[in-house]
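On to subunit A.
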Amino acid sequence: MKQVFTRPESLKDVSTHFCPGCHHGSVHRLVAEALDEFGIRSETIGVASVGCSVFLYGYFDVDVIESPHGRAPAVATGAKRARPDRIVFTYQGDGDLAAIGMSEIIHAANRGEDITVIFVNNTTYGMTGGQMAPTTMPGQKTSTSPYGRDVSKDGAPFKMAELLSNLGGVAFSARVALNSPKNVLQAKKMIKTAFRYQVEKKGFSFIEALAACPTNWGMNPLAANQRVTDEMIPYFPLGVYKNTANL
Partner candidate 1 sequence: MRYDVFFAGYGGQGVLLAGNLLSYAAIHEGKNVSFFPAYGVEKRGGAAMCTVVFADGDTGSPVVGNPSASVLLNQLSFDKYAAKVKQGGICIVNSSLVNSDGVDLPGVEVILVPMNQIALEMGDVRMVNMVACGAYIEKTGALKAASLEAALKKALPERNHRLIPANVKAMEAGAQATRA
Partner candidate 2 sequence: MQTTTAPEKIFVKGNEAVAMAAIEAGCRCYFGYPITPQSDIPEYLSREFPALGGEFIQAESEIGAINMLLGASATGARAMTSSSGPGISLKQEGISYMAGSELPGVIVDIMRAGPGLGGIDASQADYNQATRGGGHGGYRIIVLAPASVQEMYDLTMLAFDLSDIYRMPAMVLADSVIGQMKESVTPNPRPQVVLPPKEWVVRGRAAGEPQNVVKSLYLGDGEMEAFHWKMQARYQELADRECRWEEVQTGDADLIVTAFGSTSRIAKTAVAMAREAGMKVGLMRPITLFPFPKKAYAQLSERCKLFLDIELSTGQMIDDVRLSIARDADVAFYGRPPGAGSLPTPEELFEQIRKHYQARA
(Lines give C-alpha, C1' and ligand atoms only; values in the text may rest on other atoms or scores of the structure.)
Protein backbone atom coordinates (compact mmCIF):
# COMPACT_ATOMS: atom_id res chain seq x y z
CA MET A 1 0.00 0.00 0.00
CA LYS A 2 1.35 3.40 -0.87
CA GLN A 3 1.90 5.72 2.07
CA VAL A 4 0.54 9.16 1.25
CA PHE A 5 0.96 10.96 4.56
CA THR A 6 3.72 10.71 7.13
CA ARG A 7 5.49 12.61 9.88
CA PRO A 8 8.20 15.00 8.64
CA GLU A 9 11.70 13.81 9.53
CA SER A 10 12.39 17.09 11.30
CA LEU A 11 9.69 16.31 13.86
CA LYS A 12 10.11 13.72 16.60
CA ASP A 13 7.69 10.83 16.96
CA VAL A 14 6.05 12.16 20.12
CA SER A 15 2.68 13.65 20.95
CA THR A 16 2.67 17.31 21.89
CA HIS A 17 1.42 19.06 25.02
CA PHE A 18 -0.64 21.48 22.92
CA CYS A 19 -4.36 21.72 23.67
CA PRO A 20 -6.97 20.31 21.27
CA GLY A 21 -7.61 22.82 18.49
CA CYS A 22 -4.40 24.77 19.10
CA HIS A 23 -2.61 25.76 15.90
CA HIS A 24 0.95 25.45 17.24
CA GLY A 25 1.06 21.82 16.09
CA SER A 26 0.16 22.85 12.53
CA VAL A 27 2.81 25.55 12.48
CA HIS A 28 5.40 23.10 13.87
CA ARG A 29 4.53 20.68 11.09
CA LEU A 30 4.76 23.27 8.31
CA VAL A 31 8.16 24.47 9.56
CA ALA A 32 9.37 20.85 9.76
CA GLU A 33 8.15 20.16 6.23
CA ALA A 34 10.04 23.20 4.97
CA LEU A 35 13.26 22.00 6.67
CA ASP A 36 12.76 18.52 5.15
CA GLU A 37 12.03 19.82 1.68
CA PHE A 38 15.13 22.02 1.61
CA GLY A 39 17.14 19.14 3.13
CA ILE A 40 18.54 21.45 5.80
CA ARG A 41 17.57 19.65 9.01
CA SER A 42 21.17 18.71 9.82
CA GLU A 43 22.28 22.33 9.38
CA THR A 44 19.51 23.89 11.41
CA ILE A 45 19.63 25.50 14.84
CA GLY A 46 16.26 26.33 16.37
CA VAL A 47 15.89 29.08 18.94
CA ALA A 48 13.04 28.54 21.38
CA SER A 49 11.31 31.30 23.29
CA VAL A 50 9.31 31.45 26.51
CA GLY A 51 5.64 30.53 26.36
CA CYS A 52 3.87 27.53 24.84
CA SER A 53 6.69 27.30 22.27
CA VAL A 54 9.35 26.70 24.95
CA PHE A 55 9.28 22.93 24.31
CA LEU A 56 10.51 23.32 20.73
CA TYR A 57 13.40 20.95 21.47
CA GLY A 58 10.93 18.26 22.52
CA TYR A 59 9.22 18.22 19.12
CA PHE A 60 11.78 19.32 16.55
CA ASP A 61 14.57 16.87 15.85
CA VAL A 62 17.12 19.67 15.48
CA ASP A 63 19.62 21.30 17.84
CA VAL A 64 17.93 23.96 19.93
CA ILE A 65 18.92 26.89 22.14
CA GLU A 66 16.37 28.02 24.67
CA SER A 67 16.43 31.77 25.20
CA PRO A 68 15.23 34.18 27.87
CA HIS A 69 11.76 35.66 27.39
CA GLY A 70 11.72 37.85 24.29
CA ARG A 71 15.42 37.54 23.54
CA ALA A 72 15.28 34.84 20.86
CA PRO A 73 16.20 37.26 18.02
CA ALA A 74 19.33 38.36 19.96
CA VAL A 75 20.26 34.74 20.74
CA ALA A 76 19.71 33.83 17.08
CA THR A 77 21.85 36.81 16.06
CA GLY A 78 24.74 35.54 18.19
CA ALA A 79 24.36 31.99 16.88
CA LYS A 80 24.13 33.03 13.23
CA ARG A 81 27.07 35.45 13.46
CA ALA A 82 29.18 32.71 15.05
CA ARG A 83 27.96 30.05 12.58
CA PRO A 84 26.96 31.83 9.36
CA ASP A 85 26.92 28.46 7.59
CA ARG A 86 23.91 27.26 9.65
CA ILE A 87 20.17 27.84 9.22
CA VAL A 88 18.87 29.63 12.31
CA PHE A 89 15.21 30.20 13.10
CA THR A 90 13.34 31.52 16.10
CA TYR A 91 9.85 30.46 17.09
CA GLN A 92 8.05 32.99 19.29
CA GLY A 93 4.61 33.84 20.57
CA ASP A 94 2.97 37.25 20.74
CA GLY A 95 3.82 38.10 24.35
CA ASP A 96 7.41 37.02 23.80
CA LEU A 97 7.99 38.82 20.50
CA ALA A 98 5.73 41.87 20.60
CA ALA A 99 5.84 42.82 24.30
CA ILE A 100 8.96 41.92 26.28
CA GLY A 101 10.99 41.20 23.14
CA MET A 102 9.97 44.17 20.98
CA SER A 103 13.43 45.72 21.13
CA GLU A 104 15.21 42.52 20.14
CA ILE A 105 12.92 41.74 17.18
CA ILE A 106 12.99 45.29 15.81
CA HIS A 107 16.77 45.53 15.95
CA ALA A 108 17.49 42.05 14.60
CA ALA A 109 15.10 42.78 11.72
CA ASN A 110 16.60 46.20 11.11
CA ARG A 111 20.14 44.78 11.03
CA GLY A 112 18.89 42.34 8.44
CA GLU A 113 20.14 39.32 10.37
CA ASP A 114 20.06 36.32 8.07
CA ILE A 115 17.56 34.40 10.20
CA THR A 116 13.93 33.30 9.92
CA VAL A 117 11.41 34.29 12.57
CA ILE A 118 8.18 32.32 13.05
CA PHE A 119 5.75 34.43 15.06
CA VAL A 120 2.60 32.76 16.36
CA ASN A 121 -0.11 35.33 17.12
CA ASN A 122 -3.03 33.96 19.10
CA THR A 123 -3.93 37.28 20.77
CA THR A 124 -3.21 36.00 24.27
CA TYR A 125 -0.59 34.69 26.69
CA GLY A 126 -1.20 30.95 26.38
CA MET A 127 1.27 29.42 28.81
CA THR A 128 0.52 31.71 31.76
CA GLY A 129 -3.26 31.37 31.44
CA GLY A 130 -4.77 33.79 28.97
CA GLN A 131 -3.65 37.26 29.99
CA MET A 132 -3.80 40.29 27.68
CA ALA A 133 -1.17 40.22 24.93
CA PRO A 134 0.16 43.10 22.80
CA THR A 135 -1.96 41.61 19.99
CA THR A 136 -5.16 41.14 22.04
CA MET A 137 -7.96 42.63 19.96
CA PRO A 138 -10.00 45.71 20.89
CA GLY A 139 -12.71 44.68 23.33
CA GLN A 140 -11.31 41.16 23.76
CA LYS A 141 -11.75 39.84 27.29
CA THR A 142 -8.76 38.13 28.90
CA SER A 143 -7.84 37.32 32.49
CA THR A 144 -6.13 40.72 32.82
CA SER A 145 -8.58 42.66 30.64
CA PRO A 146 -11.79 41.31 32.18
CA TYR A 147 -13.84 44.20 30.73
CA GLY A 148 -12.26 43.88 27.31
CA ARG A 149 -9.15 45.53 25.88
CA ASP A 150 -9.64 49.27 26.19
CA VAL A 151 -7.73 50.83 23.32
CA SER A 152 -7.79 54.23 25.02
CA LYS A 153 -5.76 52.80 27.91
CA ASP A 154 -4.03 49.70 26.54
CA GLY A 155 -3.31 50.93 23.03
CA ALA A 156 -4.25 49.13 19.84
CA PRO A 157 -2.94 45.67 18.98
CA PHE A 158 0.41 45.59 17.18
CA LYS A 159 0.38 44.54 13.56
CA MET A 160 3.86 43.03 13.45
CA ALA A 161 3.98 41.87 9.82
CA GLU A 162 3.18 45.39 8.66
CA LEU A 163 5.43 47.07 11.24
CA LEU A 164 8.51 45.02 10.36
CA SER A 165 7.93 45.42 6.63
CA ASN A 166 8.93 49.07 7.02
CA LEU A 167 12.46 48.19 8.16
CA GLY A 168 15.32 48.21 5.70
CA GLY A 169 16.84 44.91 6.79
CA VAL A 170 13.69 42.87 6.23
CA ALA A 171 13.70 40.78 3.06
CA PHE A 172 10.38 39.02 3.50
CA SER A 173 7.38 39.60 5.75
CA ALA A 174 4.04 37.82 5.47
CA ARG A 175 0.98 36.97 7.55
CA VAL A 176 -0.69 33.57 7.25
CA ALA A 177 -3.44 31.62 9.01
CA LEU A 178 -4.13 27.95 9.71
CA ASN A 179 -7.92 28.06 9.93
CA SER A 180 -8.76 26.40 6.58
CA PRO A 181 -7.12 23.92 4.20
CA LYS A 182 -6.63 26.73 1.69
CA ASN A 183 -4.92 28.93 4.28
CA VAL A 184 -2.76 26.03 5.48
CA LEU A 185 -1.53 25.44 1.93
CA GLN A 186 -0.85 29.15 1.54
CA ALA A 187 0.95 29.19 4.92
CA LYS A 188 3.15 26.31 3.80
CA LYS A 189 4.12 28.24 0.68
CA MET A 190 4.98 31.37 2.72
CA ILE A 191 7.00 29.47 5.33
CA LYS A 192 8.98 27.78 2.57
CA THR A 193 9.60 31.16 0.99
CA ALA A 194 10.86 32.51 4.31
CA PHE A 195 13.37 29.67 4.68
CA ARG A 196 14.35 29.92 1.02
CA TYR A 197 15.38 33.52 1.69
CA GLN A 198 17.72 32.32 4.40
CA VAL A 199 19.08 29.45 2.34
CA GLU A 200 19.85 32.00 -0.38
CA LYS A 201 21.32 34.43 2.22
CA LYS A 202 18.91 37.21 1.30
CA GLY A 203 18.35 38.58 4.80
CA PHE A 204 15.74 38.62 7.52
CA SER A 205 12.48 36.73 6.86
CA PHE A 206 9.37 36.92 9.00
CA ILE A 207 6.17 34.87 9.18
CA GLU A 208 3.26 35.91 11.38
CA ALA A 209 0.86 32.98 11.83
CA LEU A 210 -2.62 33.75 13.18
CA ALA A 211 -3.47 30.92 15.51
CA ALA A 212 -6.34 29.70 17.65
CA CYS A 213 -6.09 29.25 21.43
CA PRO A 214 -9.38 27.51 22.29
CA THR A 215 -8.48 26.92 25.93
CA ASN A 216 -7.73 30.53 26.81
CA TRP A 217 -10.39 31.92 24.53
CA GLY A 218 -12.95 29.75 26.34
CA MET A 219 -14.13 28.20 23.08
CA ASN A 220 -14.29 24.77 21.55
CA PRO A 221 -11.86 24.14 18.68
CA LEU A 222 -14.46 24.75 15.96
CA ALA A 223 -15.62 28.04 17.48
CA ALA A 224 -12.01 29.10 17.95
CA ASN A 225 -11.27 28.32 14.32
CA GLN A 226 -14.30 30.38 13.35
CA ARG A 227 -13.03 33.31 15.42
CA VAL A 228 -9.83 33.38 13.37
CA THR A 229 -12.02 33.72 10.26
CA ASP A 230 -14.55 36.17 11.63
CA GLU A 231 -12.52 38.44 13.92
CA MET A 232 -8.79 38.03 13.47
CA ILE A 233 -8.34 37.97 9.71
CA PRO A 234 -10.41 41.14 9.15
CA TYR A 235 -8.22 42.97 11.72
CA PHE A 236 -4.92 41.25 10.78
CA PRO A 237 -5.21 40.85 6.98
CA LEU A 238 -3.34 37.95 5.41
CA GLY A 239 -0.78 38.53 2.72
CA VAL A 240 2.79 39.42 1.84
CA TYR A 241 3.82 42.79 3.26
CA LYS A 242 7.34 42.82 1.97
CA ASN A 243 9.17 40.74 -0.55
CA THR A 244 12.48 42.11 -1.74
CA ALA A 245 12.33 39.74 -4.71
CA ASN A 246 9.50 41.93 -6.01
CA LEU A 247 11.29 45.24 -5.45
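These made the cut because all candidates are chains of the complex that A comes from, given by their letters.
Things to note:
Here is the rule we use: a contact is a pair of C-beta atoms (placed from the backbone, for glycine too) under 8 Å apart; a residue touches a chain by one contact, two chains touch by 3 or more; residues count from 1.
Just so it is clear, the structure is predicted and the values come from calculations on it, not from any experiment.
Note on subunit A: across the options 1 or 2, its touching candidate in this complex is 2.
Contact residues of subunit A toward candidate 2 in the complex are 41-45, 47-48, 54, 57, 61-68, 71, 74-83, 86-87, 103-104, 106-107, 111.
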